[in-house]
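With one protein chain held back, the other chains of the complex are shown just where they sit.
Up next, chain A:
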Amino acid sequence: MKAFEIVDTPIEIQKYSDYVLHAGAGAVTIFTGNVREWTHGVRTLYLSYEAYIPMAEKKLAEIGAEMESKWPGVKVAIVHRVGELQISDIAVLIAVSSAHRKAAYEANEYAIERLKEVVPIWKKEIWEDGEEWIGGQKKYPNEGR
């Protein structure tokens, strides 16, 4: 595994948790983003993710560097899966360790917010009656917006 990576296979939580754990770490936070069945009353059948992989991995590593600068001493791993994902599958995992819990919680939340802003990854939602790439021009089926 790499500390910052895009994968096309199921994400194993333990691997990333073990990676960030070390003798000086008193806290490890793990965030997983999972495929949700219902969004705004619309039922998702499955999702399809796509990434510009080399740039995405580079941007994930940059987020890791930002975290280490803001919360000195944290150790970070971030992984995002691409391809077809079913309900409840893990799409993204962020593991952070720190000496004390506050930094691990705060840095972890920072990572997901930054990921959603800058990392070139795209999600397509597939519904019973259609599909759409999610992004700026978001619209919901039957709502015409």
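The rule is simple: contacts are C-beta pairs under 8 Å (C-beta built on N, C-alpha and C of every residue); 3 or more make two chains touch, one makes a residue touch a chain; residues count from 1.
One rule holds for everything that comes next: contacts and distances are computed from a predicted model.
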- Which protein name, taken from UniProt, belongs to the chain you can't see among "Integral membrane protein", "Molybdopterin synthase sulfur carrier subunit", "Transport permease protein" or "Nucleoside ABC transporter ATP-binding protein"? "Molybdopterin synthase sulfur carrier subunit"
- Message: One chain isn't shown here. Among A:I11, A:M67 or A:A91, which residue touches it?
- Response: A:A91
- Note on the structure: The missing chain sits against chain A at residues 33, 49-52, 54-56, 58, 80, 91-92, 112, 115-124, 133-137
